[in-house]
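Partial complex: the chains shown occupy the same locations as in the complete assembly.
Just so it is clear, A and B label the chains in written order, and each chain counts residues from 1 on its own.
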Amino acid sequence: MSAPSDRDVLSTRTIPRSYYEKLFKETDSLRKELETKNILDSCRGSILATIFMEPSTRTRLSFHYAMVKIGGEVIDFGPVEAASIAKGETFEDTIRMIDGYAPDVIVIRNKVPGSAKLAADICAAPVINGGDGSNEHPTQAMLDLYTMQKLRGTIDGAKVGLMGDLAHSRTTSSLSYALDKFDNVSIFYIAPSELQVRPEVVDSLSHVHVEKAETYVNVIRDLDFLYVTRLQRERFTEPREYERLKGSYQLDRSSLSKYSKLPFIMHPLPRVDELNPDLDALSIAKYFEQARNGMYVRAALLKRTISGQS
Amino acid sequence: MSAPSDRDVLSTRTIPRSYYEKLFKETDSLRKELETKNILDSCRGSILATIFMEPSTRTRLSFHYAMVKIGGEVIDFGPVEAASIAKGETFEDTIRMIDGYAPDVIVIRNKVPGSAKLAADICAAPVINGGDGSNEHPTQAMLDLYTMQKLRGTIDGAKVGLMGDLAHSRTTSSLSYALDKFDNVSIFYIAPSELQVRPEVVDSLSHVHVEKAETYVNVIRDLDFLYVTRLQRERFTEPREYERLKGSYQLDRSSLSKYSKLPFIMHPLPRVDELNPDLDALSIAKYFEQARNGMYVRAALLKRTISGQS
């Protein structure tokens, strides 16, 4: 057993600005190397253990591709149904077992908030939080920031709209904590009142300027980025409320055509109804580029974590 | 986004005879190399993305073994249940994401006819159709042809019986289109009328000689190959019709003992009741050899596709 260390990546609350600067430099450097070579030797001989106890495609696969591209090996836990968890084994015992096989780094997703921290408390290997319920998803925030920096040159001074089911979104929570480390950033939380950002998220922000809005209509002109997340019908206690509001959270070409200046559109994906595919060909639609960036940012993160840099 | 190119392998309708000649030469060459070396370096540093959205063992595993044997890496999508598709993500978004991670080649199976073509329309990486519903299964046809050529020396002039549920069989459709590229080939479609080959399949054949029969009894003497596929009870609208006919589609030693000359027996596998295991030890039973050939043919196909040969 070991205490969680600087090598664990659990929350963006405690990651300083300087960390991102080094990470994104590494990302650009790996990306350049991968233009001329398919698979690098950076992490030859290292093993990544992926443990996804909740469904995942993007996070799981982008970590897998990332590790293979930097020359490492991936051993996946497999679907939970095929595992001893189905026999009643505790989370702690399962994690301790995998850590005992001595992987060089562990990525874990579990629906319980705090589970990644719990794993880090147990494991000798560094643990990366791949999403712990509605709590955090720090590596998503990393690729979000990287995408913003690429598109705008700097994150300082950015005006960011976060729209959708903010109450249950680990993505927008982690991104909020991360943006708070930069200067002169404004966050506009755009959601119906029952799905607005949780008070404890806003309370832990110290640096960023915060505004709230019920729809994007009045704030979109001011934004550099409109970051959209899913708004699920089943989250509404009043079905009628959903019917009244859904139009305000579904973007398409026609709804955006009335604005002369538009922000970049981002989304952690998967999307369902909130972004119409007729937007995909627009130059402001950056969500697929964002997903691609994820692989490179995670490759850099794995390389730094395995080599003990923090 | 890129147009489907010559590098995609979607349908045997458009694959010329010369392609098979080069492919089978490569197959024989790889096979020989693999006799003395366990894993080759032909595709060292390349990544195969396998995406099987329908159950598969043979196709999925033979592609996996094939890629490993030529030195490449395989990143599997995993079971659909563990993926964002379960969250409502579209097929197009899922495929676009994986293509964004820059694999060198993609193999995809999906139950919707035309889905492999749709993936090829989206992807920068070459796409190989691993079975698109009842439409096509071109790599199965390749290993079928390779097996026939090995057994008979040439495909020209072959007399091939295709027996079973031809109406719903992508295997026999793809094989028909492929056989049509050779000279003096005869195809005997052997099936009850309600499960006979679909008119559009026969209509698109221009070169091959076509006959139909309700059972193999009257035609087996003329055949070089009897290619059997599954005949599923649930396909029959009339259960009594199934009971009347099933004996005509289930082969065993006793039913074949009355013929002095027998064709080679082939089957894409898995089999259920249509081939009795008492046939397995006969020298005419070639279905396990056919499955083994699949790995070598797919290794050659992957090598050619990755290196941009068509």
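By our rule, a residue touches a chain if its C-beta (ideal position, glycine included) is under 8 Å from a C-beta of that chain, and two chains touch if they have at least 3 such contacts.
These figures come from a predicted structure and were not determined experimentally.
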{"item": "Copy count for the complete homomeric assembly [2 present here]", "value": "3"}
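We adopt the following convention: only the chains that are shown with their structure count from here on.
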{"item": "Euclidean distance of C-alpha centroids - chain A vs chain B, Å", "value": "40"}
{"item": "Residues of chain B that touch chain A when the two form their complex", "value": "45-47, 73, 75, 77-79, 81-90, 92-94, 96-98, 100-104"}
{"item": "Residues of chain A that touch chain B when the two form their complex", "value": "37-39, 52, 55-58, 60-62, 64-65, 68, 76, 79, 81, 269-272, 277, 288, 291-292, 295"}
